[in-house]
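Sending over a structure as structure tokens; questions will come in a sec.
Yeah, one chain of the complex is gone here, protein chain that is, but the others are all in their spots.
Here is subunit A:
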Amino acid sequence: MGKSIVITSGKGGVGKTTSSANIGTALALMGKRVCLVDLDIGLRNLDVVLGLDNRIIYDIVDVVEGRAKLAQALVKDKRFDDLLYLLPAAQNTDKTALSEEQAKSIVDELKKDFDYVLIDCPAGIEQGFLNAIAGADTAIIVTTPEISAVRDADRVVGLLEKNPLKEESHLLINRIRSHMMADGDAMDIDEITHHLGVPLLGIVLDDDEVIATSNRGEPIVLDSDNPAGRGYRDIARRLEGETIPLMKIQQPKTGFWARISHWFKRG
């Protein structure tokens, strides 16, 4: 029996889908069987980030309405043998096409076959959110070091506390810009964690490559040198129970010549 994890945030655009794709891929790289479930019905894009958009035949609404078997709708990612699958969202209907019971029964069904079922939650706290948390054992709450994202994350933590999941939720702070945090212009990691009162699962640095790679349909964890990719791999290992210290936030080093030219500019 696997474990189901919902990846949620409240606010849109903080990196739920990117985080789902990358944590899922990182777990698959560790040899775990992973199924990613896209519940952003009507606005699906997890398939695009994974580069699987051209392989979709059936979607989750087809399964619920009996037009396809669950196994038929699963899209296999060929890069990872038999380890990574996607259950795509429907595109031509909306979040009300699914009920909480239906979402839960699908997740329960998938948990029998997979080590991890990662549920990509839509933004907002309406039906789509309720569907996403219905079948989840635990949650990863994604936020960025911005006050608006933290405020919405607080709302979501509150909602999850009202309807507690099996296990305690965890926090993922995404898109950290090291220089802004060092200058004190962005919210501090400790400050966010303390404010939300949710244990920190990991941090992911902001990196241009995250966008570039997802545009190519390749999750950033496949790049072994990238700091953002490393953040996601650390998170996957922590989910597996390993103890890994938090990544240090380093300022980009200024080279010798850059420093020389800086002197001249000053004059």
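Just so it is clear, contacts are C-beta pairs under 8 Å (C-beta built on N, C-alpha and C of every residue); 3 or more make two chains touch, one makes a residue touch a chain; residues count from 1.
In this text, contacts and distances are computed from a predicted model.
Per UniProt, the protein behind the absent chain is "Cell division inhibitor"; the candidates were "Branched-chain amino acid ABC transporter substrate-binding protein", "Fumarate reductase/succinate dehydrogenase flavoprotein subunit", "Putative spermidine/putrescine transport system permease protein" or "Cell division inhibitor".
In the complete complex, the residue from A:Val64, A:Val157, A:Leu205 or A:Ala228 that touches the missing chain is A:Val157.
Where subunit A meets the omitted chain, the residues involved are 151-152, 154-155, 157-159, 161, 195, 197.
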